[in-house]
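Yeah, one chain of the complex is gone here, protein chain that is, but the others are all in their spots.
Our next item is chain A:
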Amino acid sequence: MSASKSVKTIVSEGVWTNNQSLVALLGLCPLLATTTSATNGLGMGLATTAVLTCSNGTVSLVRHLVRPEVRIPVYVLVIASFVTIVELVMQAFFYEMYLVLGLFISLIVVNCIIIGRAESFASKNRVDLALLDGLAVGLGSTLVLTTLGGLRELVAQGTIFYQAELLLGEAGKALTLNFGNDYQGALIAILPPGAFIGLGLLIALKNLIDRHARRRAPARAAKAPVEAQAHPA
């Protein structure tokens, strides 16, 4: 087995450079369907992160016991168990949120991100790294879900984190931003086309940030040699 990745690489790849929602474009179904508000996106993202971290850890623990021929059914069983746990926990403590997200909680079982990480990372790495990878990838996805949800919510109804108390309790109300009650939003943003357009814009934004970062990186590296000063980029 090849050398394990460093902690720093795992975190930066999971959250940004190999962000499963923006780069790998995995798990699009919940991404497009549940991000009608920042609260929904955050709830969905946290539920996915919980399942992903636990399943990554478990898959890593049993990786030497499972024969390759039956690994996929085993992964699915592991994931399904954790999804059931998360679903019951949400039913008990975040009942309204559970009603809002509805079927999509159960559908975390078939989220490609989770089985993808189990297959490509957890089954080949130590438990601590697998847990960290699950957490990083989950947070990266949560970031996208929340941003897209906030964006769509803002365009459609002029609010951000509307009904945050469903997820965060009474303290969540402080998070809700409301930009004027007579705002006439574009309804299309919370309909399916808005999800696709919003996701496309987020991907474009990420590529733009990356391009700026790439342009700056060589300039910083090349400061030392004299030639670079003679021909500034």
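Quick note on the criterion: contacts are C-beta pairs under 8 Å (C-beta built on N, C-alpha and C of every residue); 3 or more make two chains touch, one makes a residue touch a chain; residues count from 1.
What we mean here is this: contacts and distances are computed from a predicted model.
Of "tryptophan synthase", "Peptide/nickel transport system substrate-binding protein", "Ion-translocating oxidoreductase complex subunit D" or "Acyclic terpene utilisation N-terminal domain-containing protein", only "Ion-translocating oxidoreductase complex subunit D" is the UniProt protein name of the chain excluded from the display.
Interface note for the absent chain: among A:C29, A:I72, A:L191 or A:I209, the touching residue is A:L191.
For chain A, the residues in touch with the chain missing from this view are 184-189, 191, 193, 197.
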